[in-house]
Each structure stands twice: as C-alpha cells, then as structure tokens.
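A single protein chain has been removed from this complex, and every other one stays in its place.
Naming follows writing order (A, B, C, D and E), and every chain is counted from residue 1.
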Amino acid sequence: MSGNKVVSEILRDYIYNSLEEGKRIDGRGYDEYRKVSIETNVIQSAEGSARVHIGNTDVLAGIKMTIGSPFPDTPNVGVMTTNAELIPMASPTFESGPPDAESIELSRVVDRGLREGHAVDMEKLCIKEGELVWIMFIDVHILDYDGNLFDAAALAAMAALASATVPASQFADQYPDYDLGEDFPMPINNYPIMSTFVKIKDVILVDPALDEETVADARLSVSTDPEGRVRAMQKGLNGGFSYAEIQDIVRKATEKGNELRDILMKSL
Amino acid sequence: MSGNKVVSEILRDYIYNSLEEGKRIDGRGYDEYRKVSIETNVIQSAEGSARVHIGNTDVLAGIKMTIGSPFPDTPNVGVMTTNAELIPMASPTFESGPPDAESIELSRVVDRGLREGHAVDMEKLCIKEGELVWIMFIDVHILDYDGNLFDAAALAAMAALASATVPASQFADQYPDYDLGEDFPMPINNYPIMSTFVKIKDVILVDPALDEETVADARLSVSTDPEGRVRAMQKGLNGGFSYAEIQDIVRKATEKGNELRDILMKSL
Amino acid sequence: MSGNKVVSEILRDYIYNSLEEGKRIDGRGYDEYRKVSIETNVIQSAEGSARVHIGNTDVLAGIKMTIGSPFPDTPNVGVMTTNAELIPMASPTFESGPPDAESIELSRVVDRGLREGHAVDMEKLCIKEGELVWIMFIDVHILDYDGNLFDAAALAAMAALASATVPASQFADQYPDYDLGEDFPMPINNYPIMSTFVKIKDVILVDPALDEETVADARLSVSTDPEGRVRAMQKGLNGGFSYAEIQDIVRKATEKGNELRDILMKSL
Amino acid sequence: MGMKMDIELIDKNGLRIDGRKPEELRPIKIEAGVLKRADGSAYVEWGKNKILAAVYGPREAHPRHLQKSNKAIVQVRYNMAPFSVGDRKRPGPDRRSVEISKITSEALEHVVMTELFPRSSIDVFIEVLQANAGTRCAGLTAASVALADAGIPMKDLVVGVASGKVDDVVVLDLGKEEDNYGQADVPMGYIPRTGEIVLLQMDGDMTQEELFKAMEMSMDAAKYIYGLQKEALRKRYEMIAREETEEIEGVQ
Amino acid sequence: MGMKMDIELIDKNGLRIDGRKPEELRPIKIEAGVLKRADGSAYVEWGKNKILAAVYGPREAHPRHLQKSNKAIVQVRYNMAPFSVGDRKRPGPDRRSVEISKITSEALEHVVMTELFPRSSIDVFIEVLQANAGTRCAGLTAASVALADAGIPMKDLVVGVASGKVDDVVVLDLGKEEDNYGQADVPMGYIPRTGEIVLLQMDGDMTQEELFKAMEMSMDAAKYIYGLQKEALRKRYEMIAREETEEIEGVQ
Partner (left out) sequence: MGMKMDIELIDKNGLRIDGRKPEELRPIKIEAGVLKRADGSAYVEWGKNKILAAVYGPREAHPRHLQKSNKAIVQVRYNMAPFSVGDRKRPGPDRRSVEISKITSEALEHVVMTELFPRSSIDVFIEVLQANAGTRCAGLTAASVALADAGIPMKDLVVGVASGKVDDVVVLDLGKEEDNYGQADVPMGYIPRTGEIVLLQMDGDMTQEELFKAMEMSMDAAKYIYGLQKEALRKRYEMIAREETEEIEGVQ
C-alpha cells in the first residue's frame, strides 16, 4: 500500500519502537478509537444517508429503494444489496475499474454485519408475499482513506439505514394494484456495530489508522449487537491470532460496539 | 494519433506554413468541404442505409428496427439508439475492444444532433402508448478514416434514416394483437446537419482532414436545421475559442449545413 | 505452448526422429489411442456426469437442467448450451479469465458434434410448444491437460448426457400449470463420437498427446455416428492437408469412433 | 431536453419555477482543501448539487502507453454516486460519464501547465454526491479549485456555468425541472480573464441570437463564480498559513 | 443446419431454390484496393454477401507477449456489422466470430511468409456489411486479396468456398435458405496450385462419399474463384501503374 519500500520500513520501525514504549504513534491508547463523528441525512436524493468520520477516514453511505420481485426462496422478505466503492478519490492506491477483491470483501463484510445482525426487519419490507417487495441498495462511498474502512463503512451504513424513510408514496402511481401506504421510517430491528482490531507484533490495537494497517500482521473485525451477541466476524491479513487473542478481541469488541452505538444513537 | 513525433512536427510546420500563406495543404478554401458524396440503400439487410464519403473519409450507416416496450417516462414515443464503431479497419489508430471515449463521444454527438433536431417524428413510432413502440438502432460503421468523422457520421445517419422503411409487415405474425399496418417510410420530421470546424493557430477551417485534425487546437461541431436554428453543439480538443470565433463558426455552420443538406436531398 | 524455445526444438527433433523410425514417442501405433477410461455418475449435484481419461488427459463433464422458454424460431425443441472451461488447474498455459479463442473453439466443436449428431432427441425436451422447454447445460471442466481435448471433451459430454436423468419431479412445484411428469432418462437419440488426428511432417497420427500437439502442423477432428456418417468436422492449426489425407482421416475416424463408442457403451 | 409536460416554467412575472430571475444563478458555495489524502480538493454546493473534486499528481502516468514524452496528461474521472439521483445509478462509468470526463479533461488540459511534467499524469476525480442539473459545470468549477489547491501550476482557473432556454426565455443556470422540460441547455467552460471558451456543448433548439444571448449571460456569471473560486482558495491559504504559524508558535 | 420446414430446396428439374444448378456458384465480384488508409484492402460481393477486408502491417505486434521471436503472427478479426443481418447484431465479438477469426487466421498463416517479419503482426480485418450465407468463405477469399494488395509476401492465395447437401443432393455454395434448411455445410479454404486444404469445417449429416463429392465440387470451384482473385489484383496493379504513369507525365 504505502508505496516506497524504504519509507515503509522506516514507518514500521517507528511504529514498532513506539509500541515497545507502550505508545501508538498518534498518542492513542490501544483500546481507543480516533474521534468518531456521524452526520445523518446529508444527501437529499437518497432515502437515507450518513457521513462518518473516524479520524481522517471519511465515508458516505446512501440508501436507495425501489420495488421489485422477491427471491423465489425468500418470498416474504425484502431484498438488500450492499456495495462499497473504494473510489480513487479516497487514496492514491485505489484504482478505477470494476471492484477488486478488497472492495468486494469490504462490501460483503458490511453486508454480513447488517444482515446477520438483523439490522432491518426485512419482513416489513415485503409488500405482497411472493410478488412484490422493497429492494434496498446500501451504497458506501469512501471519500478519504486513513485506515479502518470496515468500521467506518459499517457504521455509515447502519446510520444511513437508521435515518432512512421508505418512499412508499413515490411508487403509488407505478403500482396502482398494491397498497403501498404512506412513507414510513425504515423498520430498524437491531443496531449491530462492527469493531476492528489489528495485531502488530504482539500488541492488539483497536481502530487501526492507515499507517498502522500498513504494518499490521493480522486483523479481526467483530460485529456485535446491543446484547453483546456476536453476529459476524472477519479475519484478514496473513498473520495469525492465538485463541486467547481472539477471545480478548471478541470481549473488547462488545465494549467498543457499545461506545460506537452510543455515538450512533445520539446522531439520529 | 499520427504516430511518430518527428513526422508529426514536420507535418505541423508544413500546415502552419501553408496557412501563413493563406492555403490549406490540399488546396481547399478555409470554408470549403472536400468532395461529399452520398449513396443510399446500399445494404439490403438494413431497413435503411447510406454510405457517405467526405474526401477519403468513408462511413456506412445502417438502420435496424425492432419492436419493444417504451421507456416508462416516455410512453408514447419510439426508442432511438445511436452507436458509432471506430472499427480498426478504418485506421491504424483504432483498436478492437469495447468503445473508447472517442467512439462514445462520436455516438453521443451524432445522436444528440438527430434527437434535438427532431429528425424523426418519434411519436409516429409509437404502436400503442405505454405498451409497444418501434425500437430503432442507428449503427455507423467507420470504414476509412481521413478526418471529420462527426460530419460524415451525422450525415450518413441522417441519410440512412431518410431512406429507411419501417418494416411493419415483418412483425405482423409476432404481434397478432396489434395493428402494425403496412410497411411505411421512416417518418422524417426535419433534416438537421452537422458541420465541424477546427482552429489551427488563429485560423478557422471547416471539414478538417486527418492531417489538419492532428495539429488542430480546438474543434467545434454545430448541428443546424433548415431554418438555421442551432440544435446541438460540441466543442472538442484542449484549445480555446474566443466568443467571436464561436459566433463566426455558428453562422458559417448554417451556411455549410445548407450546402450539405442540398447534397443529401439530391441523394434521396 | 510448451514454454521455452530450446526445449521445444529438442522435443520437435525427438518426435521427428522417432517418426522417421516409424515410432511415436510413447510407443503407440499411429492409429492407436492412449488408454481411454470413462466413469459416469461421478457428480451427484449434476443431472448427469462423466469423467474421461485419455492417457493423462482428464476431463469432467456435468449436465445441469432447468426449465425456460424456447427460442422463438424453434418453439418445439429444448435448448442446449455447451461450455468448456480450460481452467488454469489443468495446465500452466491455461489462464483465468473470460474464455479465450481456444476455449470457445473447443466448446463450439463439442457442441456441433452433439447437435449435428442428434445425440439428444431435443423434441422430447419440449414441455409445451412455444411456451416451456427443458434448458440443458453441458459443462466440460478440463482437469488435467495432456493433449487431445477435443476427443476427451466430446466423449465426456456424450457420456454425461447418456447417463443423465431429466429432473422433472424437482420442478413440479415451480410449474404447477404444466404436467412435467416423473423424472425420465435423457432421451438419447444417437451416439456421435469425435476422433482427432494430427499431421506431423507427412505422418498422420490419431489422439495426439500434448507433446505431439506442440509440434503438429495440422489437426482434423471428425465426428461420426454409428452408421459411419460424418456429422461434424473441424480443421485446426496452420498447416494444410491434401485431399487424400483428409479422405484417409475421415475413413479412420469412423473406425476409431466405433472403438470409442464401444468403451462408452460399456461404461453406461 | 424537451420532454413534454404541462408545466409552466416561467410565471406571469417573468420569474422561474424556483423563483429566480432569468439571469440569476442558484446559490453557490465553494470550499477548498476538504480532503486529507488527496493532493488537492474542493467541495461545491450549487443549488442542490453537492460535488467533491480531488486531485492527485503530478504522478507517473500508468498504464505507460498513455505517457507523453513532452507533457503531462490530465485524466478526469467524473462519477455519480449511486445515491446521487432519483433512481439509483449503477456503479461504474456509463456513456454519459465517459463523455463528460473527456470534455472536462480537455478543458482543464488547456489551463494546466502540462509541459512542466513530461510523462506524468494529473488525475482529477469528480464525485457527484447529489445531482440536480448542472453537475458537469459544477464539477468543472470544483476541479479547477482542487487543481489550484494541489499546487498544480495553472494559467488560470476555469469556470463552468450553463445557460439555456425555457418557455422561450433565455435563462442562466438551468434547474432540474428546467433541464427536463426546457428547450435548450448550453454548458460552458470559460476563462474570464482571457475570454477563452474551453468547453461548450448545446442541445435543444435556439436561434443564433438566443444562443449568443445565452452565452453572454454565462460569460457574465462566470466572472462572479470566478470570484467565489478565488475566495475559496484565499480562505484555504489563510487557514494553512494560520496552521503553520500555530505550529511554529507551538514549537517556540 | 437442419431447421425443419416444409420447403422444397431442389425442384423437379434438379434446380435449386434460387435457380442454380447443383454445381453452380452464386455471382462473385472481387475488387482490390478499395480503401485508402489500410495497407491493403479488398471488397467481395458474393451473391447477396457484401464483405470488406483490410490489412495493416507488418507492424509491431502488441500486446508484446503475443510477439514471436522468429516470425510474424497473422491476427484476423472477423466482424459483422450490426445491420448486416435480419435481427440487429450487437456490436462486438460473439463466440461465432471468435471461432471464425481463429480458423481464418490459421488458414492465412499458412500462406503468409511470416518468417520474414519476426516480432510483427499482420492484422487482417474482415467486415461483413451484408450477410447471406457463406460469409466466412467470402471473407477468407477477400482477405487473401487484401494481403496481396498490401504487398505481403505470400506463397499463394487462399480461396474460401463451401459446398454441402440439401434435399439429399450435394450442392456447391449454399445460399441462405439452403444454409438454414439444408442437411450439411462444408466450408473450405483451399490453395488450388498446391492442392492444400487449410480450412475445413463440416456440420450436418453426410455419408463419406457425399462429403468427398462435396469437397471435390469445392476444389473445382476454387480454381475459378482463384482466377477472379488474380484478375482483381491484375486490375489493381494496372490502375496503380496507370496512376504512376500519369504522375510522371504530369511532372514532365
């Protein structure tokens, strides 16, 4: 990622040395997030939207909704599609073109957190079983990339959902044979939150900044719900975790999930 | 475009020197087109077709028609799609593969000229409002490229349309519930014509040949109708025009449009 | 194909020298296939399947079936699609990505042999004329590539078809308005077999191994039926055959087709 | 242009559907230096349009066959966020985006001193976050500011602004309904100081005189927008200077 | 092959649906040197088929990994214009075009003296402007002439010609209805002088003897078409010579 090899070795040494002294290079505690801010309803053309900053990482999520057929094997629930775009605006390392493996992983992990966390009551997005359901697109646009996209994207997507309105009245003309009702708030069911940790040498850090990601050995993202239940996990990078480390991370993820959820609830 | 850098510098100097003496390298006047010829109905498998030469530039346009659904927001008009292919046969600089930015621009500019010029009465291509309309494909095949594709492609497309027959009888079996009627001539409404100018140093030239395009600073294509109204414009290349130059070009485009329209009408 | 140029020259000399002494490098006769084995019903998720070895060449074909609309111009027959994937597992020279010209040629030649040989009675795959037919996918997966893919793929596809069951009962729920009946064996009509020959210098060899393919001048594949009628041919590579050579190959192909067909029938 | 609809775009007082006078712009807000990672950036709100522009470079042009031995290339990627429009836009470039990227690139190449950076690419990314007619002009305006914010040597800033015709009246800066149901649209890229027109398109139906009147309206308005661009950059430089002063003071 | 239909392809007099005798070709017209930009070109009308072929090269093969250190490659792109067929063909290569391009390329590589141009590519573009059965053979015939017109050193010209079987009769050069409703089609690429068969396909249902009879018919016909190819090239050289003479006379 961070280009030049010499630069990246110097960076690694610097981070290693700091950690040996028990410090992160930006002065944070190991279990401390950067400043997290959430602003909802920032895009009027979207049914719901949120812009999330985690430090300098800047992410914009928007919800669009339309009406269509359900999948044959799930006739009574709406359809949800999550897509994250690592647009080249956000980083010199992101390229134009079809989504690469990193974008696809990000999209799928964000999707899994929301889906398995039952963020939305998808049955309430069924209009007529087997015939017509709401189709929901969650699009996450990465605007400025300074590490920890997983948490920023998941948080922005959750906030956008929580602030969204299902635009039923707009579609009344198009579907005269169905009772779509009035516009209604997105039927939120749960607030799963993703929290990501990396391992650098033997140290576990939450919310890695880009420089930390660059030298990290292993990464684990854990999505938890308000009751502290685990809803999704994704390990990344080519290092390994011990079982004890994973237990430790899962426990901390619940704590951190609660902290971020508080910030989210205040933004709504 | 024209390959080798030394060659292109020599070419530039040659063109510049000629223009200083008030001459174009092929001896034409600044406001003079190369020889324009139009032959219609050259392809029997097409509903309409035309081959246009402007000097050595050689372009073939064909119209194909089928029947389909209208767009939801325009239920009472036919559908028109314009596509120009810069096939590698036509030039050593054209490559195989999906359309590049130049092909896309060409397609869109030709389309805009016809569409905004109301070349075809699209309402007459509606079979049943909101249900069935004629779908028209205008395909322009560039066979030999010696500059000024915009005018050649636009003229070929217009001539192909003007010579086309809507093949209603062919579709009778396929749509027994609709009255498609007999074959009928394409309902032509207007004859917009595109005329393209380039600026080389301070000189404005109509109908640039390839060598002139290669050294041109800026390009302006203007589509006008028989009443001299402007229907579409497209500026290209990275040079600039003054407002006075643009006024001059727009006025000349009307004249030139009339000249080309006369040639077109004689070919039909 | 076989990488390094020096190696390929040594290989060529070795093969040429052997042929001058009347021998193939693996000791076979000119008209002799390598060991051919066929195992059917190897994949339970498929409607029919077969794994074919010709020497070290290892090919797996699977049949999948679904229900859909017929083509408008053939309303009373099922739809058959053949696809061969040269997956990179099978050879260092096969690459990931969309099918290249070699895969496409292979798919189309296998398809042509089955289709023109009337392997399947496609009319029996019509459920209701003009409305509903069986859609059949023949997918050939090349697992280990040691030459003569055409014969191995064609044989595997034929064996997979001959061992397939049309899964009518599975679709009963999905198409309540149609009588799909019970599961039934694939309606096999004929057993066309492909046999491939190459020319190296002036020698004609059947069933080329990879090393022989690498140095071959010309290739001819001939698909014949049990009555010795010719159903499909495909010449390949940039060498030429004389008319006499082609007559010779066509005659031998019938013989070889019979041999392979015997092996096939025993496997069912 | 020209979808038909029984909609009155100019009222009896000569005012437009959003209350503007014919020669009146929508409100425009420009901010420079809004992203950390990019070498330069700008944010433009223009009516209901919300547009970000970022610049990276000069950096090595790749793939290599794009490199020019005597100058830099300016590569523009105009992109609409899926949620920026009424019906969700599928991600990835469509034909419209490719055309806009191309003409925006040509317009910017005119002002960037490309000859200073042979073999390089200057990459401009325009992201339309919310679209409401006139995004190509707003994007061009934003891109100019982002280039300046990136410290790219430029002959001048380019201003993007459109004019057109609705209900037979020549108007400045078409809004969404005017764009859908009006008679003509003329987007322009203009350099107020030199009077050069570096981007120009038109579609619709206008007499020559109407066209010229529209262009003149745009050129007038461009001067005002040019002021906003410069003001945004001035604020940005002040902020940088302030930050640097604070840093120095912090050190002392 | 083999769409079923109640259609009589051979009448009681043994004549075909378009009035031809079994061993009769459709009318063929060949012209060389029809395009200015290409290094060589040819136009073929063959019944209702209209086909252009153009040649560029030898030129540097790219992408580079295609280059062969000891010879040129011959790259063929067979392409159908969208309006060349009944239902519009979507632009871009389909699987059929890819296969035809491959076998045409192999056939031409046999006659081009590729060993003279290591690392080069000789690019052949075949555009089907109007299609009516037999385009691959007509395209191969045209491509040979275009290669010669480009001055590419060749061992000989290749002729493309098909034969087949309809209503149990072996016939030459299948027309559209014969192609759709006939029993077999055998496209061939043939070099009359050497007797080499460089392209051969077959689909349908034929006994060995029928197949051999069809191939013999094609080989006979190829000699005639070879004459047309040479005549087209002779006319082209005459025209060039005349132009040069006129130029010299003009100078004097």
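One rule holds in what follows: a residue touches a chain if its C-beta (ideal position, glycine included) is under 8 Å from a C-beta of that chain, and two chains touch if they have at least 3 such contacts.
The model shown is predicted, which means the values in this text are computed figures rather than measured ones.
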**Request:** Kindly name the visible chains that come into contact with the excluded chain.
**Result:** A, C
**Contact residue for the chain not shown (choose from A:18, A:56, A:74 or A:189)** = A:74
**Item:** Omitted-chain contact residue, chosen from C:46, C:104, C:218 or C:264
**Value:** C:46
**Request:** By the contact definition given up top, give the residues of chain C that touch the hidden chain.
**Result:** 43-46, 49, 56, 58, 60, 62-64, 66, 83, 85, 87-92, 96, 98-99, 137, 139, 141, 143-146
**Request:** Determine and list the chain A residues touching the chain excluded from the picture.
**Result:** 5, 73-74, 101-102, 104-105, 107-108, 112, 115-116, 220, 228-243, 246-247, 250-251, 254
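The definition used in the following text is that only the chains that are shown with their structure count from here on.
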**Prompt:** Can you name the chains that touch chain A as well as chain E?
**Reply:** none
**Item:** Minimal step count in the chain contact network, chain D to chain E
**Value:** 2
**Message:** Looking at A-D, B-D or B-E, which one is a repeat of the C-E interface (more than half the contact pairs shared)?
**Reply:** B-D
**Message:** From the mean C-alpha coordinate of chain A to that of chain D, what's the distance rounded to whole Å?
**Reply:** 31
**Asked** What are the touching chain pairs in this one?
**Response** A-D, B-D, B-E, C-E
